[in-house]
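Here the complex is missing one protein chain, while the rest keep their positions.
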Amino acid sequence: MAKAYTPGLLVTRHKKHRCVRRLPIAGDVKVKVGDRVSADDVVAETSLPGNVNPINLANQMSMPPADVMDCMIKHEGDPIAVNEPLAQTKGLFGMFKSTVNSRFEGTVETISPVTGQVIIRGAPLPVQVRAYIDGDVVSVREDEGCEIEAEVAYVQGIFGVGGETQGRIAMACTSNEQELVADEITPEMKGCIVVGGARMTAEAIQKARDVGAAAVVSGGLDDEDLKNLLGYDLGVAITGREELGITVIITEGFGEISMAERTYDMLKGHEGGNASVNGATQIRAGVMRPEIIIPLSGSQAAQAGQEFEEGQLVIGRSLRVIRDPYFGMIGEVSALPAEPHVLGSGSKARVLEVKFPSGETAIVPRANVELIEE
Amino acid sequence: MNQIDPDQIQVILATDCGSTTTKAILIQYVDGEYRQTHRGEAPTTVEKPFADVTMGVVNSVTEIGELAGRRLVDDEGRIITPATDTEGCDIYISTSSAGGGLQMMVAGVIAEMTAASAKRAALGAGSIVMDVIAANDGRRPHDQIQRIRDLRPDMILISGGTDGGTTEKVVQIAELVAPAKPQPRFGSDYSMPIIYAGNIEARDSISEVFSEGGFDLQIVDNLRPVLERENLGPARDKIHDIFLEHVMAQAPGYDKLMGWTGAPIMPTPGAVGDILQTVAKLQNINVVGVDIGGATTDVFSVFDETFNRTVSANLGMSYSISNVCAEATMANVLRWVPFDMDERELRNHVKNKMIRPTTIPQSRESLMFEQAVAREALRLAYKQHKEFATTLKGVQQQRTVGDTFSQETAGQTIVNNMKLDLLVASGGVLSHAPRMHQTAMLLIDAFEPEGVTMLAKDSIFMMPHLGVLASVHPKAAEQVFARDCLIYLGTCVAAKGMPKAGKPCFSWELSGDRSGSGTIHGGEMQLVELAEGETGTISLAPARGMDLGEGPGKKVEREVRGGTVGLILDGRGRSLELPQERVACQATVQGWLDSLEVYTEEVQPAAV
Partner (left out) sequence: MKQAMVILLALLAALTTRSLGADITLAPPSGVTASDVPNDVGSQILVTWSSSPDEVEPADGGVRALLGYAIYRQVAQTADGLESIGEAGSNQSELGFPANFTFDDVEPIGSVSYGQTTFVDENVNAGGTYLYAVAATGAGGTFSPLAVASLPATAEMQYFNQGKLWFLIIMLIISGVIIAFVMFAKRGGTIKVRPIAGLEAVTEAVGRSTEMGKPVLFVPGILDINDIQTVAGITVLSNVAKTAARYDAKLKVPTARSLVMTTARETVEAAYLGEGRPDAYNEDNIYYLTDEQFGYTAGVQGVMVREEPAACFYMGAFYAESLILAETGNSIGAIQIAGTAMPSQLPFFVAACDYTLIGEEFFAASAYLSNDPEQLGSLKGQDVGKVIAAVLLVIGCLVATLATVTPTQTLEMAQLYIADNILGNAGLAPNEDAVMEIDARWNAVESKVKEEGGS
């Protein structure tokens, strides 16, 4: 078998990108098919039912739950404020009445004669879904959301933290092999998507956050720095909900590793342009990688070449090794032996031969390489 | 599904639709017994762009068909049943864990009592328990509601209260679930199934709470009718029914697949549990099984016919590897590695494995490190299992004056390594280790079996198939399990107690297919040759204070079975302790690895 499919990260100069914008629960969709939207526009909104707060009246009034109903001042559906009387006991001959005030604001949702529990629901929480990218609404699902399509340049990162944001692309490094350190972050980068080269330092991220950058993108990051940034040791790669005030994306991996030249050049080509980024990563079945989406104007789109084609392992194909001992090295396929090969570890696996730019070759398991999309 | 006469079955086809691959096996009746004859594999096709699980099934079955020289799939892409001499199969069965398997949320009144029973029922049925809601779980009601809202389980199991017990608390729990309006994972066009298996007196109130809001309430017998007894069967069966009717029906292609099978499709882990239970019962032994995956680790145990299963959600070798290192601490992982490693590099290395989960270790160091992580993952998973597999809590104790100074609380673990007879390993890192010795060593280090314990691994992850088969044809299932499913690694003999280093721990004498004798000293391990298929009788005389199954210092005689590794004699003592000091620890571990020939000389990669 001379061909094999090996997954890779998508980096493409031009792609028709669709993204689904969906509400968590049913609500209003504000756009219709054919509308042109920009990243900041609200495309759908709804209000989540408020928080639920139970109050056990039977206990507070020392009475059987079944009697609670008769003592209610407020009834189901009534709005109630904090410290407003909720229920009152009958007392003795109309005297010695005791009153229970609400500790919560909201509406009385239910009064249970079984548990003596009154549930007060707080004010609804508004939820807005923004367009996230500049593009056209191509479909609308009633009460749920819509799909937006745009011609974009698209970069998939390997890992990120932090959620959706957008800004102008600002290049901080001069080459893809330069480390991103704090000195390269300037106050002008406020609101920008800062693009570095190789590993970024913790100080650089800190400074970017201080100057108010929207996101930082670079080749690598030390695990220790990630731990300090998050405040905990990340166990499972499911991210996107962190509230760090900045979105951080690495394109290659952990440790000292430079950003792929192609990715770097592409981002550099769009310097100053707007982009949407999302750090959310989910490495599970149904994998989700962080992304950098750069909407293209009509002329740009026409210039950029064809859509990318899914990767095939063929001789001459360029790839990156993604596991030690050659971690991070880029080379091209020089041979594809069909027979499984015994590795240094003693396991048998299907391998390929890589030729590195230095002319050296190495045998690596096929599982440990990643194609670089061209 | 039509009834099948077990005696007429000659050809059995079974598939397991996993999240990434669909594995098919063919079992045939050859020379008076059932044997697994061929197997095939193909990528699972549940997700886009294929979105039809049967495509993967047909692909894998076609592969088998080619290997077996038997036409199993007809021109319309259907599996041919019943069999004729040259084509088709008598029965087709399948399990599924595609799309993340069966995911449930369970709720009960007290976390350690009815909620624990509910969790046991759900896990036993083969589901992943996303969360357990209980009145005493320490969360405020609105946090609980928020949590219920965030989860998107396939179904919810609510229990609580003994029959005639609390109604109030069960209804309270229901009153949390109903307004939270949890959304099912697949599609919004079907109502969330809710199984109520609590206090029978609360049924009316529960029905009322769930009467509106789009719930599909199913009521079954209380799973804890009195605190002294569990009755998990009805709830478990109902979970299976709903799994088929609702959950499977939502997954692409499953309606078609269900039409093909001769027995209900089971969730994969549920089927594994079934086969282990069947084997434990038929052979009258205690079994522990483990399946370590990329994201999760499942531990199954059958002790005295009591079955328990736990899923350690974030202990795994790829997606969760970073979590294993965080939970076990790097120092604990590194104690199994007999050489120095740079910690910063290692941390990056671990994270890189997490974000690129499919890579495999290329160098020996890398493999040793990964196996060190596996030891810790298994240790943690087994610890969680021991904590969960307990006797029932909340039970009245009967005492006499003699118990004055020996009062024990209820809820002690039922896992007893000394009584364990068979330890079965499956999952990538265990079953794909380059040397079986590594698998055996991993099992011993992680599970610390005591006394005489047989070690085995699942050859090609066949247990799920056999689990379903056990429900239609237990005899065939057991035959294939014993003959083809398990690869016996050998027998581990380990003394309980803390032997002094260098002092005799126990002496042994082996007779039978092989003979030999010797003395094992404290801190020492020895490998005695006893090949696959060979058996023998071993007489063991433990030193004072050491226990090999009959009590401290008492002599033991046991039948032992050989395997690809052999007879492993372990004098390291239980519980296993490694030197604190790094250099001493490295030397000790290296010694163990050498005596068991765990890692042979590194093979240099050719043509660099």
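In this document, chain identifiers A and B correspond to the written order of the chains, with residue numbering beginning at 1 in each.
What we mean here is this: contacts are C-beta pairs under 8 Å (C-beta built on N, C-alpha and C of every residue); 3 or more make two chains touch, one makes a residue touch a chain.
Please read all numbers here as calculations on a predicted model, not as lab measurements.
Undergrad: Just one of B:E33, B:E66, B:D403 or B:E581 touches the chain that is missing; which is it?
TA: Selected residue, touching the omitted chain: B:D403.
Undergrad: Determine which one of B:G40, B:G56, B:G101 or B:G160 touches the chain that has been left out.
TA: For the chain that is not drawn, the touching residue is B:G160.
Undergrad: Taking the entire complex into account, which one of A:C19, A:V37, A:I55 or A:I294 touches the absent chain?
TA: A:I55
Undergrad: Touching the missing chain, which residues of chain B?
TA: Output for chain B: 109-110, 112-114, 135-136, 138, 140, 160-162, 164-169, 199, 224, 227, 393-397, 399-401, 403-404, 407-411.
Undergrad: List the chain A residues touching the unshown chain?
TA: Looking at chain A, the ones touching the missing chain are residues 55-56, 59-60, 62.
What we mean here is this: only the chains that are shown with their structure count from here on.
Undergrad: So what's the Cα centroid distance for chain A and chain B, whole Å?
TA: Centres of chain A and chain B (C-alpha means) sit 32 Å apart.
Undergrad: Which of the residues in chain A come into contact with chain B in the complex?
TA: Listed in rising order, the residues of chain A that touch chain B are 7, 25, 49, 51-54, 65, 109-110, 112, 114-117, 119, 121, 158-159, 222-224, 226, 233-237, 253-255, 281, 283-286, 322-325, 327, 341-349, 353, 360-365, 367-368, 370.
Undergrad: Note which residues of chain B are touching chain A in the complex, please.
TA: Residues of chain B touching chain A: 19-20, 47, 99-100, 141-142, 145-146, 167-169, 171-172, 175-176, 179-181, 183, 205, 295, 314, 319-320, 322-323, 325-327, 344-345, 347-364, 366-367, 432-435, 599-600, 602-608.
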